[in-house]
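Structure below; questions to follow.
Removed from the display is one protein chain of the complex; every other protein chain stays in position.
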Amino acid sequence: RAFSCGVAMAKSKFEYVRSFETDDTCLRNCYIVVRLDGRNFHKFSEQHGFVKPNDERALALMRRSAGCVMEQLDDVCVAYGQSDEFSFVFKRSTNWFKRRASKLMTHVASQFSSSFVFFWGEYFTHQPLLYPPSFDGRVVLYPSNRNLRDYLSWRQADCHINNQYNTVFWTLVQKGGLSTTQAEERLKGTVAADKNEILFSEFNINYNAEPQLYRKGSTLIWDTAEEVTTKKVKPANQSEREVHVTRTRKKITTHHCDIIGSQFWEEHPDILESD
Amino acid sequence: RAFSCGVAMAKSKFEYVRSFETDDTCLRNCYIVVRLDGRNFHKFSEQHGFVKPNDERALALMRRSAGCVMEQLDDVCVAYGQSDEFSFVFKRSTNWFKRRASKLMTHVASQFSSSFVFFWGEYFTHQPLLYPPSFDGRVVLYPSNRNLRDYLSWRQADCHINNQYNTVFWTLVQKGGLSTTQAEERLKGTVAADKNEILFSEFNINYNAEPQLYRKGSTLIWDTAEEVTTKKVKPANQSEREVHVTRTRKKITTHHCDIIGSQFWEEHPDILESD
Amino acid sequence: RAFSCGVAMAKSKFEYVRSFETDDTCLRNCYIVVRLDGRNFHKFSEQHGFVKPNDERALALMRRSAGCVMEQLDDVCVAYGQSDEFSFVFKRSTNWFKRRASKLMTHVASQFSSSFVFFWGEYFTHQPLLYPPSFDGRVVLYPSNRNLRDYLSWRQADCHINNQYNTVFWTLVQKGGLSTTQAEERLKGTVAADKNEILFSEFNINYNAEPQLYRKGSTLIWDTAEEVTTKKVKPANQSEREVHVTRTRKKITTHHCDIIGSQFWEEHPDILESD
Partner (left out) sequence: RAFSCGVAMAKSKFEYVRSFETDDTCLRNCYIVVRLDGRNFHKFSEQHGFVKPNDERALALMRRSAGCVMEQLDDVCVAYGQSDEFSFVFKRSTNWFKRRASKLMTHVASQFSSSFVFFWGEYFTHQPLLYPPSFDGRVVLYPSNRNLRDYLSWRQADCHINNQYNTVFWTLVQKGGLSTTQAEERLKGTVAADKNEILFSEFNINYNAEPQLYRKGSTLIWDTAEEVTTKKVKPANQSEREVHVTRTRKKITTHHCDIIGSQFWEEHPDILESD
């Protein structure tokens, strides 16, 4: 009896430790970007036999996990992924978790990671997952539409540059018979044009005809879709009949197009809120 | 050709967006606590048929996932878990991720979540996981050993109070035949002593004899274990013989004891660094 | 000798304490507002015999001190003051003090305070300063022009409401013969229209004809002025003559107009940078 009272009292005595928590509310009216990066994914991809330079299964699993995050947090207005990274953009007016940075980024990191493991088997049907992988995250704020678009452009430009390098590199290794060291040596100092030239003249590959998924990454947005369902109704004094019911439903769509130029943003004017 | 150059140049033009990242380095010489909490675990536990008030499988899976985090981040000097929460304490001198709060908490949240899904099947052998769960996290700093111990005491006192309530509540429901509403009503306004009395006089249950795991939660620390292996050696001009090799190895040990008093800390003087 | 060596070595031993400083860089592309508020100015104004409800000398001294801050920190694009408060708006692209919040706000607070004491005698010719006053400050960030203008509108609306109250209050006391307690009582529950009505019907004062300085506060901005100076030149083989040299010079101008509406901003399009 005495002990239990003691613990209850003790709890209130210890509760002062809550006052050590600090407030990390994100500045209002800014876009909140949470970016995840795979940890040690170079090693992870080798251990799990990823196809080089792009593994369709891994990219699809990344998209699936990202979609899972968006469904949990529908204030994410756009997400962009490439390689082992994914960025989630919360709309500037969001009030999810009272805009607390720690809650937003840990929830995204957690949901993405558990989804990645949960859906692994759907994509890697013959390759068991050897151990639980991890992703780290960060939060960055962008005050204006221009800043946000420049952020996404930065990630897409990064995708392009890395993919181009990887495409040539692995072509030299896989088709050209070079060792990885030789391929690295060969590419030292080359600019973009040189790389395209190697691909074209030596391997008859037109880089710009490579799949958009590889060259542009994946952009996930919300779209409204009209969903038509058939329903049986039976009005009084009439015989039963079928009617078509149209419902507008939000659903996630995936795009592999350029998001640096303005066309994508003009075609989807609802993603961004005005400054 | 022109396009590729353009993208490379563009990337450097967009790179200014990196300067929007803010530094969230944790104050030095403070313990860094990352606490995770299950999101919507009330619903999750019902959907997955958790035994009430304590599900051995779930608690074991939580410990396993926590151990997985500690093995990845061995600067965690102590971790404490109860119910659907787990706290990870980084030693005050840690320099993991340069003490960046966002990296620390997202990595912990991610590794814990992917482990939870990864190891699910080992513990829930007959209950498939229906969807990927998620945990959110936060970071709190504690400047002194006293503050840190008070934090852990706060969590253990919370464990005690919740477990005592849940034990009586579910006993009233499961053995006493009350509805959940009736049980709630019955317990309104009771203090700790009353709850123990109900358990004892009506159900012949001595609360203090309930498993420590339920009443005290789980404390994970690093321990050094001497590992003796047998090795065959063959010195020159001698016949081969077996020798015993003793190696000191760090390994995680789990405790379900009281951590509010000083005994535990005196028995494990290496967990905390001096102020 | 030994001692000196010791100290030099010691210094490097102690220097680790610098790593406890945290980075408080303000998010880029946001307006940085530093607002100062007089501490205990109610008491200060009584001790120094301020005229109620508005002391011309005190308001002029506030403006002078604010101007002094702007001259030191010419990235302040607009400053707004009323009563014992002054807000300084740094342009969104400023890089002063690398946008470090602590540096910005302490420099503003320090410069304002030392100026306030330094120039006191110019305004309060017969009233010596009895002790050094103090102002506290804060930093707030605004991501968009709309947000910034709403901030300034908020302060001007506050000026209006306080000044209207004070005007009626002190008229009731000074001309109506009420005690301060009676005046307070009389105004309890009145709305703006009631206050204007009291002023007009009982004291024949038209509130809207009161000086703009009182009703609108003071807005300081940078203006470019053409400055014509006369210079003597003596071209070779010619006699000396005077020439007029026109130089464009930035100088601070003060306005007591409405800044809630758009007219002021349209007339001074250079204050704000586009979103």
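Note that the chains are named A, B and C in the order they appear, and that numbering of residues resets to 1 at the start of each chain.
Everything that follows uses one rule, which is that a contact is a pair of C-beta atoms (placed from the backbone, for glycine too) under 8 Å apart; a residue touches a chain by one contact, two chains touch by 3 or more.
A quick note: this is a predicted structure, and the numbers were derived from the prediction, not measured.
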item	value
Left-out chain, listing which of the shown chains it touches	A, B, C
Residue among C:53, C:81 or C:137 that touches the chain left out of view	C:137
Residues in chain B touching the chain absent from view	27-30, 141, 143-147, 275
Residue numbers in chain A that touch the chain omitted from display	19-20, 22-23, 25, 27-29
Contacts of chain C with the absent chain, listed as residue ranges	1, 3-5, 7-8, 10-11, 14-18, 20-22, 24, 36, 39, 68, 72, 97, 101-103, 105-107, 109-119, 129, 131-142, 147, 150-151, 153-154, 157-158, 160-161, 164, 191-193, 195-196, 208, 260
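The rule is simple: only the chains that are shown with their structure count from here on.
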item	value
Same or different residue numbers at the chain A/chain B copy interface, by half rule	same
Chain centre separation in whole Å, for chain C relative to chain A (CA means)	46
Averaged-CA centre spacing for the pair chain B and chain A, given as whole angstrom	28
Residue list for chain C, restricted to those that touch at least two other chains	27-29
